[in-house]
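Below: one structure in C-alpha cells.
Note that one protein chain is taken out, while the other chains of the complex remain in position.
The block that comes next holds chain A.
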Amino acid sequence: MSAPTTTTPTTTPPTPPRATAPGRPARPSTPRLALMVAEREVVTQVRTKSFIISTAILFAAVLVSIVAGALLAGSDDPTKVAVVGTAADVVADMDGLEPVDAADRAAAEQLVRDGDVSAAVVPDEENVLGFRLLALDSAPEEVVAALSVSPEVELLDEPDTDEGLRYLVSFGFGLVFLMSAAGYGATIAQSTVQEKQSRVVEILLSAVPSRALLAGKILGNSALAFGQTAGLAAMAVIGLVVTGQEDVLDMLGAPLVWFVGFFLIGFVLLAAMYAASASLVSRVEDVGSVVMPSTMLTMVPYFGVIFFNDNEVVLNVLSYVPFSAPVAMPMRLFLGDAMWWEPLVALALLVVTTLGVIAVGAKIYERSLLRTGARVKLGEVLRQA
C-alpha cells in the first residue's frame, strides 16, 4: 500500500446520471450473465502464472512420454556382437545383430568383458555349428534366439489387449480425470471462497442471480478443464501419428469418445459439489477441510479402477456409480466387455445424479454466500425453507 492516497485533487464528480431511463440497457438474461461470469473465470485463470506453468508441464510430460514410447518401441537397435575370423559369415546377414570385428579370441573376450558387445561369436571346429558364443555371466538370449532356428507360432485366439496396456489405459483414464477434477475442483473452490472472502460476492449478487454465478463458475472451469484435456489429447494424437504409433490410437477409438462424454458430465457433477461445499466457509484457509468429501469422491474412481482393473465384478459396479463411471465405463468399453446399452445407462444415471447435485448445490450455494464468519453448517442450510 505505497500509493499516495490523494494523487489528484478533487476534480469534477462523475457525470450526473440521466434523468429518465428510456435508453437504459436491459438486464442481461441469466444465461448471458452466466457466460460473462464464465468468461471472467477463464480469462483470470489463463492469466495466472500457475496455470501457464502447470499447462506447460503437462504438455511437456505428454510429449516426453510419447517420444519415450517411440524410442522404447523402436529400440530394435542391433545387438552388437564381436566376430572373429570365419564366424563373421554367421552373423553377416542376421537382422538385429551388428558384427564388430575382433582380431582373435582374446580380443573378442576383451570386448565382451568391457561390455562393448553383448556376446562374441568365435569359430569352433569341434562344434556342429562351427562356432560358439562367448558371453559374460549369462546366456545372451537375443543372440541365441537370432542364431537359432525356431518353429513359427500361430495363435488361434489372439488376445486383443495385453495386461500392460490394460493397466496403462486404466491408469491413463483415471489420471486424466483425477487431475482435471481435483485441479479444477480446487480452482472452483478457491474462486468461490475468494469471492466470499473479498466480499465482492455481495456486489455480484446485487446484479447477478446466484444461479448464474454458480453456472458461470462451473461453465468457465469446465471449459478450461476440457480445453486443457482436449489440447493434451490432440497433442497426444499428433505425437503418436508423427512417431508412427497409430496402432495405439486404433485401440482407444470408441472408448475415448465415451470417455469424453462421461468426463464432461462427471466434471460438472464434481464442480457443483466443490462450489457448493466451498461456499460454506469464508476463508481460503478453511477450503481444504470443507471440500474433503468432494476430494474423496474424486479419488475413488481413480484408485478403484486402478486396484480393480482386473476384477470384473468391482469394475462393473464402478462403471455404474456416477462418481467412478467416467473412468470405469470407458475402461470396460476398452476391454470390450460392456454391452452396447451399458454406457447409455451409466450415462443416464450420471446425468440424473448431476442434475440432482446441481439442484441441491445451488441451494447451498445461494444460502451460504452471504454468511460470513464461522463455517456454515450444512444441515442448517438445507433445513431452511
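Simple rule for what comes next: a contact is a pair of C-beta atoms (placed from the backbone, for glycine too) under 8 Å apart; a residue touches a chain by one contact, two chains touch by 3 or more; residues count from 1.
The rule is simple: contacts and distances are computed from a predicted model.
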item	value
Absent chain [UniProt protein name; select from "ABC transporter ATP-binding protein", "NADH-quinone oxidoreductase subunit H", "ABC transmembrane type-2 domain-containing protein" or "FeS cluster assembly protein SufD"]	"ABC transporter ATP-binding protein"
Residue in contact with the excluded chain [from A:Ala38, A:Leu58, A:Val176 or A:Val208]	A:Val208
Touching residue (missing chain; options A:Val144, A:Val200 or A:Val241)	A:Val200
Positions on chain A where the hidden chain makes contact	1-19, 21, 24-28, 33, 36-37, 40, 44, 194-195, 198-209, 370, 372
